[in-house]
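Note that one protein chain of the assembly has been removed; the remaining protein chains are unaltered in position.
When the chains are written out, they are named A and B in that same order, and each has its own residue count from 1.
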Amino acid sequence: MTAVKRIPKDQIAIEGLTGDAAIAHALKQCDLDVLAAYPITPQTIIVEDYQKFAANGEVHCRVIPVESEHSAMSACIGASAVGARVATASASAGLALMWEILYCAASMRMPIIFTVANRALSGPINIHNDWSDTYGARDSGFIQIYTQSCQEAYDTTIMAFKIAEDHKVLLPIMVCIDGFILSHNVERVEMLPTKAVENFLGVREPFIKLDPDNPITMGPLALTDYYFEFKEQQERAMEAVPEVFAQVETDFEKMTGRRYGMFEEYRTDDAEIIIFTHSTPGGTAKATVDVLREKGEKVGVLRLRMFRPFPTKEIVEVVKNAKAVIVFEKCRSFGAPSNPLALELRTALYDLEKRPMVVDFVIGLGGRDCPPTTIVEGYEKTKEYLKKGKAPLYETMGVRK
Amino acid sequence: MSEKYNEIPMAGNIIEPGNATKYKTGGWRAQRPIHTDETCLWVKNGTCGLCWIYCPDNSVKLIEKDGKYIYEFDLEYCKGCGICANQCPTDSIRMENE
Partner (left out) sequence: MTEPAALKLKDMLKKPEILTSGHRMCAGCAAPTIVKLMGMALRGPTIVCEVTGCLEVATTIYPYTAWKLPWIHVAFENAAAVASGVIEAVDVMREKGRWSKEHVDVIAIGGDGGTFDIGFGAISGMLERGHDIVYMCYDNGAYQNTGIQRSGGTFPGQETTTSWAGKVSPGKEQRKKPLAEIVAAHRTPYVATVNPYHHRDFITKFRKALEVEGPAFIHAFSPCPRGWRSQTGKSMELAKLAMEVGLHPLYEIFNGTEYKMSGPSRRLKELRPLDDYWKTQGQFKHLFKPEWADFKKSLQEQVNDDWEILKKKCGIE
């Protein structure tokens, strides 16, 4: 790979794109070999747009219009196993149908890029956004990155290939956008010249592959004597992600001037209360914090990007001196003491001698709107809890009860 | 079986094709095949070979050496199923208890 250089402005194409379209454009520029996908709202535009590129001969890729999401991920594994660069896209029920094969993709160490437009799970069937689908897959072995804007979705999709295909990692990645809120929302997106993306990514160099000249066996039966060791390998690969991620972001920054980190800190320096969320509520929270700051409130936002691997130490560093951390998350883990994002945070903080209070709000299930007032309401409640010195383990907000 | 996680190939990939030959299945056998050269068509003129074709464990060895046809069983792997004996058109194989 040649050295990465800043791309001059006159080579940048600027367009208004939806989140789905931004991802489709990124995929178009990543020189995929195979894309296997099945339509599902609100992801479908990704596949539709990509198919149009294929129909016009703008990509040199085999698109496999599979008969189910289960087969989509299966075909991706087959293609990845022979060394191809591979992507798919899905959401909600489609992701749920892939479930079994998500674990196979990760454990077989296939660097597949899986773009997800987060959507609620049935039932009742619902097409709108929450995070139940990918949160449910948090233990599948996929890296998970949640994005807030169409630009970030575009950038992250490109970077994802470089991270996943790195031989220190070799894990599949979910690049997540909020269904409809981002997938169907038009924003200004700066697009790199395709040549620059190709130069940045290079061609995938498989670590090992199915090859008639070197006939290996992939996916055997491993029992009590070996299975555990392969799980250890997977964990070590996850541990290698932050370093590779940082290097890829550094290179990307040289080219574009943009980097995002494993999370974004917004006005957290002197913050007494820190809002912890991700995806589009991250944007809402930042806008709300600006208003609260004008009123003299010491509040900031920690917008998570990388949920897997969870940047435990780094997050603790940011929030440890705050009085409280408010979690806003779009998922309910039924019967659990609290919910996925708060569970992670509480675990991360548990060993501190002096811990911030963690307040967990479940919001926005099934696409229920989360306007700035939701953030303000959570903030006000948290101040009350701080006064009382006690908060519930979690509470739902925005539901009629 | 004492290897650590970083001493085995990634993801359970088995990189040595056909290394199952290190695992001997002959111990499963309750009966062993006994072969008679006199009537065997392979030994006679290098034909037939049904036992070799059908054997699920590749345990029949048909050897051609110096213009002679030699017949052997590989008892390291033979599970004693008896397909060879059952299919032999000249009854040149019988099964005997181990």
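Please note the rule applied: contacts are C-beta pairs under 8 Å (C-beta built on N, C-alpha and C of every residue); 3 or more make two chains touch, one makes a residue touch a chain.
Since the structure is predicted, the reported quantities are computational estimates derived from the model, not experimental observations.
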item: Chains on display which the left-out chain touches in the complete complex; value: A, B
item: Absent-chain contact - pick from A:Val34, A:Ala137 or A:Cys150; value: A:Val34
item: Identified contact with the non-displayed chain, of A:His70, A:Arg259, A:Lys323 or A:Lys381; value: A:His70
item: Per the touch definition above, residue among A:Pro39, A:Gly78, A:Gly136 or A:Gly398 touching the missing chain; value: A:Gly78
item: Where the missing chain touches chain B, by residue; value: 8, 12, 14, 16-25, 28-29, 46-49, 52-59, 62, 64, 74, 76-77, 79-83, 85-87, 95
item: Those residues of chain A which, in the complete complex, touch the missing chain; value: 33-34, 36, 60-62, 64-68, 70-72, 74-84, 86, 100-101, 104, 108, 203, 210-223, 225-226
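Here is the rule we use: only the chains that are shown with their structure count from here on.
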item: Centroid distance [mean C-alpha coordinates] between chain B and chain A, Å; value: 53
item: Residue ranges of chain B touching chain A (in the complex, touch as defined); value: 1, 3-6, 8-15, 17
item: Residue ranges of chain A touching chain B (in the complex, touch as defined); value: 107-109, 170, 207-208, 214-220, 222, 225-226, 229-230, 232-233, 236
